[in-house]
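All protein chains of the complex are present and in place, except for one that has been dropped.
Which chain is which? They are A and B, in the order written, and residues in each are numbered from 1.
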Amino acid sequence: MTLLELDGLSVAYPAGQRWARAVRGVSLSVAAGEVVGLAGESGCGKTSVAMSVLRLLPRTAKVTGRIRFGGTDLTGATWGELRAVRWAQAAVVFQGAQHALNPMHRIGTQIAEPALRHGLVTRSAAAAHAADLLQRVGLAPELARDHPHQLSGGQRQRALLATALSCSPRLLIADEPTSALDSVSQAAILGLLRELAAERGIGVLLVSHDLGALAAVCDRIAVMYAGRIVEQGSAEAVLGDPAHPYTEALTGAATVIGDPATRYAPRSLGGAPPDPLSTAPGCAFAPRCPHAGPDCGGEIPLRPAGPGRLVECVRVAS
Amino acid sequence: MTGWRPLLPAAAAGTTLTALGLLSLTVPAARTLPGNASGPHLAPPSARYPFGTTDTGLSVLDLVVFGAHRTLIIAALSTALALGVGTATGVLAGHFQGWPDRVLSRFTQWVLVLPQLPLAITIAAVLGPGLAQLSLAIALAYWPATARVVRAAVVATESLPHLERARALGAGHWRQIRVHTWPAVLPVVITCTTLTLGNALLSEATLSFFGLGDTTSVTWGGMLQDASGIGAITAGAWWYLLAPGLAITLVVMVCSIAGRSTEAALGRHQAHGLLLRRPRWRRSAAGEPAGPEPV
Partner (left out) sequence: MRAARVAGTLLARLTGVLFLGFALFHLLPGDPVSALTRGRPVTTEDLATIRAGFGLDLPLWKQFTSYVTALAHGDLGTSLAAHRPVADMLAERIGPTLLLTVSATVLSVTVGIATGVAAGWRPRGIGDRVGTGAAIVLWSAPTFWLGMLLMAILGVAAGLFPIAGMRSTESGGGGVLDVAHHLVLPCITLAAVQYAQYHLLIRSAVAAERHAVYVTLARAKGLPDALVRWRHAVPNAMAPTLSLVLTNLGFVVSGAVTVEAVFSWPGLGDLTFEALRGPDPPVLHGTFLLLCGSVVTADAIADVVLRRFDRRGGTT
């Protein structure tokens, strides 16, 4: 069953008199029990996609296209409808755990808060609920009494994940949930996500720049470049036999698992991603593409390249 | 730094202030104070006297226009003094660092903590009455705010790479300050000017109310003191208070708006905490201007 369906989603931020087009027509779906990875270089628009689902982008951002969740259209939802979906149905693990926890409240309070406010636990059961969730993400229940500044970066990231699980959501959007963790903890968290999907049928949209991490848990992977999904398909197919030249470069670059440097500069790739203000036609990857030719400046078709596989490149034969 | 738009209110306020300054300079030349009062005594506003008359039969409006001259001179003089002392202290402390910085900053910090009005009152009282004494008293109470902000701006500017290069190339202190530091610090000084000007006007009025004003000529603060001295409030003669108070409020408001909008245009990191005292809370948090502030 399809939980989340993005259709032609675009996000633009005001930049002076112009618009920075961070997301440019993304179509993607996540089914129940499925882990979908969203990969791409820093600044390609992954977070913008993730945050647009629950309409959490700043007011100034312009969002177009359709976002359907469990059959309802969230783009036109009222504040009341939206509040009912937020956290009770779909939860987000924010990128940047360092700033996502409120410095004034205790960890336990923050974890139990959504369940309490959505009426899923009583006030007296809130503490036990928080302790339970902390244990689930591999933290000591005693941490519930601490304030965020008393936790390490990795502990905060886990606490954030516990917060996201507070209302047992049907969809979990995890934006770089393991970037502050060492490789052992990283494996544990990824295992937990996998387990949630397999045993509880939760749909997971896992955003990461780390292809190694995605390879370990994802059923499907979508690769983003400059606001567009340039390739998507099953994890084995996309990573094992990349069709798009950008994916090819990324897989070559991602040999060092968990190395944050790869996020900023895929090693086999020269140059830099295009300016989000740019409105140039044609393939955005052309300036860095080893296979670029004159035909790359026109309309680039989205071609099926195998079962469930879509690639946006003129060099790919359908 | 989003272009010139945020500077619009500042420009408008600056123009108003300049016009006011010119007006106050020309008014006394164009007309003398109507010495022999002709109007009715303590009359409420009328077509002839839009803001009423004083107990001696002078038009309150005429007096306010006439008084602008001396009032603004006192404000300008004390602002110039406060800015001179404050800027010099700030630049010296920020540029030389080390022990001069520690000494000057501690001293500045100390004066900043003292309650300004009791300080100004006491200084004005022991100095005795007079335009110069009054201005000096105001300046001595209000220079530290400028000193602190200027120091922070100097420290932030001098940590920039091109200045470090200038230093490495052996530019002398004077040259470094004049060529590199000063142009960057100037906008901050301008913001300080407007805000100090507002404070000086308010202080002039308050000190006059305490009987420490310049009694040799008409000032707005002096008018308010005269009004309260003859019991204008209990007599119900509110109009005697209205015009001078409004004049002060308006000019101070123009100053605040000018200051606030330059501050906004400069960006928080440079001039934050001019109008408001900077809360100690976030002093060392990230995003503050570089450079340690000795505690």
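Rule of thumb we're sticking to: contacts are C-beta pairs under 8 Å (C-beta built on N, C-alpha and C of every residue); 3 or more make two chains touch, one makes a residue touch a chain.
The model shown is predicted, which means the values in this text are computed figures rather than measured ones.
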Original post:
In the full complex, which of B:91, B:188 or B:248 touches the chain missing from this view?
Top reply: B:248
**OP:** Based on the whole complex, identify which of A:32, A:84, A:286 or A:302 touches the chain you can't see.
**Re:** A:84
Subject >> Residues in chain B touching the chain absent from view >> reply: 106, 110, 112-119, 121-123, 125-129, 198, 202, 205-206, 209-212, 221, 224, 227-228, 233-234, 236, 238, 241, 244-245, 248-250, 252-253, 255-257, 275-277, 279-282, 285, 295
Original post:
Given the full complex, what residues of chain A touch the hidden partner chain?
Top reply: 51, 54, 56, 58, 79, 82-88, 91-92, 94, 96, 98-104, 113-114, 117-118, 147-150, 163
